[in-house]
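Yeah, one chain of the complex is gone here, protein chain that is, but the others are all in their spots.
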């Protein structure tokens, strides 16, 4: 058996490695390499045995003659290819912005309300490093189970505690650095945050509709516990990578959701 | 003198702490608290002495009667308030997306070409944690000096090596996990990356014009060293936080730049 | 005196003509040519006498040596340079889309609620041609007066009737082809439209906030008098016209308002 460290340093693919086989921008396959197995695609087939021993970044030829490349999966690749999704996941563009705005990093302890598929959870756990921790509350046990399995696959289980409970009233932690809420009614979770978070900690909320944004802002206006309130909407366009015909793709994701940011303050 | 740890745990503001004084969304002041000093604003004045001893998140009253809040700065606040900018900095929305796409995190070693003000450098250093490292090449010594000062202020100097040199030909490191290029002609830096990066490592490029995007894509088409090429443009809208009149701000930043992503592969 | 026809056909500028003097993209001056007058700008001065007799499209040299061009104003130029604005006007991008969606054209008779500066009114009047007509209701006499003056300047007075009254209850016309509402509470004007418009006519509403959109949609859900409901938001980016550095302008208008479209049907 190889240690993780040996695996990381090796320039050649070995049995048990995860490989991202890149055929083209719409055909990327994340697979765990096992002797005797094959990767199928409508562009052709390749045997795992033909990948073992090859160097990362090398091309490999499919049965049809098409060329594919052996890429070493990054954390982003692993995250984007999690096997099981039980809910709509927050998009990477939104997660990245939420993490940046929150200021969390190595060693941060954060609260997450609504674990869903564990997608945001994983990104938070990755950001806070081995000295940080993510405390998640999820009322649906089946979601929590999926999230746990995904976090295990990503090697992040140690950094996360998932509790079956209601983030609006069951949180027992104190002194956390930031909160991330991805629940249908985040406005009902705001009042209890002051017992959980450090004073003046940032709170990040993700909601898909403007009605929910209005309710969050109204709750903040009423309870007077939030300042530095910002509402963001991130639109990501992608261009086709052709030097002679550069243009955005015709179709784009026009909406994912709204991000509400605020700093938790003492009611005055 | 307080240790960093004591400062972090303290609920009350002490001499020497950084404070983000929040007056309103357009008036935020990052200050280092010193006895006898004052914070001025067109909304009124407050003495540092009136802030010392107060708890984080508490309101404080300005000389005009207006209310302000004492916020503990996050890494994001510190980054956004770096005292000296010598170049146009990459926006947080773009930095966050680049870091997410790169998959870097705790322990990653990364290359940065073009250090500028050190803004992206700092965000990279923050992401890779104390076990990671950022190797920067910058041809203008005066920029390197500013970046070093900024990194010191942020407490990130240990994670960064800034070299006066040309990222297109002077890089001596090997086995790095990802590259970030923020130089005017990134297409000239691509060929030397294969000696610096691990095979199949991600490369992230930021350029402001479509002409530059075209040149990068053309270079990749010619050299055949990049796959999984993606070109992104992130547009961030902000809404005014009023529950009875929710609407985006009239003015927005309509353009910052384009992000080109690719995976470095063996020329075939 | 020249007839309008002679003026239109003439290739040379004459006394009394409107001229759009183009200096650069941020310096365009719409002036009525009068002997002895001068045009001032921070790029230099030019006498009207030096423009008289010149051909349209010709360059003219300012006192500083800078070059300007003599452009014959289009309807769009005249509209964008109306001398008096009493309200925030709807942007051309939104007006153009509303007119397109409404299907109005030569000969159409339309209702307008809220005349403001007369900007939308003028565009509607221009679209319906000499056989069409625009019936406007405006409760503020001072706004109606400004709009009338602007329409006169544009030569469109004959196609427009402006009444001091409340579009929510005072409309006396019947059999109109479409309605355009630019008032703060359009949801209160919907029920009376069935007496004014032809059956199944299109209705176009412009509102700046999402709260107003919600109220319009709620009213349509309750009254059940609208189908084919569409809500649009148009975002217009402009690029700097440099072939070697093509990129969008940094700043853009990120929000003007929302367009609600529906077809008026019989309550069922």
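Going by the order they are written in, the chains are A, B and C; count residues from 1 in each one.
Everything below uses one rule, namely that a residue touches a chain if its C-beta (ideal position, glycine included) is under 8 Å from a C-beta of that chain, and two chains touch if they have at least 3 such contacts.
Just so it is clear, the structure is predicted and the values come from calculations on it, not from any experiment.
Colleague: Among C:52, C:66 or C:229, single out the residue that touches the unshown chain.
Modeller: In the full complex, the listed residue that touches the missing chain is C:229.
Colleague: What subunit A residues would touch the chain not displayed?
Modeller: 208-211, 237-238, 244-257
Colleague: With the missing chain put back, which residues of subunit B would touch it? List them for me.
Modeller: Residues of subunit B in contact with the hidden chain: 210-211, 214.
Colleague: Mind listing the subunit C residues that contact the chain we can't see here?
Modeller: Residues 11, 22, 25, 28, 55-59, 67, 69-72, 74-77, 92-93, 95-97, 99-106, 123, 126-127, 129-130, 178, 198-202, 210, 213-215, 217-218, 220-221, 227-243, 246, 248, 258, 263-266, 268 of subunit C touch the chain that is not shown.
Here, only the chains that are shown with their structure count from here on.
Colleague: Just say which it is for the chain contacts: an open line, a closed ring, a star, complete, or other.
Modeller: Chain contacts: complete, every pair touches.
Colleague: Which chain's C-alpha centroid is most distant from that of subunit C?
Modeller: A
Colleague: Could you tell me the distance, in whole angstrom, between the mean C-alpha positions of subunit B and subunit C?
Modeller: Their C-alpha centroids are separated by 43 Å.
Colleague: Using the average of all C-alpha atoms in each chain as its centre, how far is it in Å between subunit A and subunit B?
Modeller: Their C-alpha centroids are separated by 21 Å.
Colleague: At least two partner chains per residue is the criterion; list those residues in subunit A.
Modeller: If we look for residues of subunit A contacting two or more partner chains, we find 210, 214.
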